[in-house]
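And then subunit A:
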Amino acid sequence: MNELLDMGGYAIFVWSSYGIFFFSLVIFFLINMLNLRKYEKIFNKTKNKID
Partner candidate 1 sequence: MLNLIKRDLLLSFYSSANFFFTVSFFVLILILIPFAFGTQSDQLTNLFKGVVWIALALSIIITVDRIYNADYEDGNLDIIMQKNKTIEYLVISKYVTHWFIYCLPLLVILPILSFLFYLDYLETIQIFINLFIGSFGMVFIANFVSALTLGAKRTIFLKAIIMIPLFVPFIIFGSDAGSWPILLGLSMLSFVISIYVTAYGLRLYGE
Partner candidate 2 sequence: MYIKINNNHIELIKSANPYLIFATIFVFIIGLYYSLFQSPPDYIQGDSMRIMYIHVPSAWFALMTYSILAGSCVLWFITRNPLFNVVARSIAQVGMVFTLMSLITGSIWGKPTWGVWWVWDARLTSMLILFFLYIAYIFLWQAISNKELASKISAALAIIGFINIPIIKFSVDWWNTLHQPASISKLSAPSIDESMLIPLFIMTIACFLFLVTVSLIRFRLVLIENKMLRTSN
Partner candidate 3 sequence: MNELKIEDLSCKRGESKVLNNINLTIKSGETLVVKGRNGSGKTTLLRILSNFITSYQGKVSLNDLSILEDNLYNNKFNLIGQKNSLKDNLSIKKNLELWDIIFNETLDHAKLLEHDNLDRLINRDVGSLSDGQKKCISLYRLNYNKYEFWFLDEPFVYLDEVNTNSLIEKINRFNENMGIVILTSNINLPKKFHKEVNI
């Protein structure tokens, strides 16, 4: 296990790049998902008003 975490001495590089990569992807995904929810809510409200 320690060997894996150590990554042959390159631990900080490997883990930080994987960390940044997945963190950004998840954040980006969440931003868009939440935006979509918000917009759908607003849109449905305005549609109801028109109807």
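How these were chosen: all candidates are chains of the complex that A comes from, given by their letters.
Quick note on the criterion: contacts are C-beta pairs under 8 Å (C-beta built on N, C-alpha and C of every residue); 3 or more make two chains touch, one makes a residue touch a chain; residues count from 1.
From a predicted model like this one, the values you see are computed outputs, not experimental measurements.
Of 1, 2 or 3, just one candidate touches subunit A in this complex, namely 2. Within the complex formed with candidate 2, the residues of subunit A that make contact are 4, 7-10, 13-14, 16-18, 20-22, 24-25, 28-29, 32-33, 35-36, 39-40, 42-43, 46, 50.
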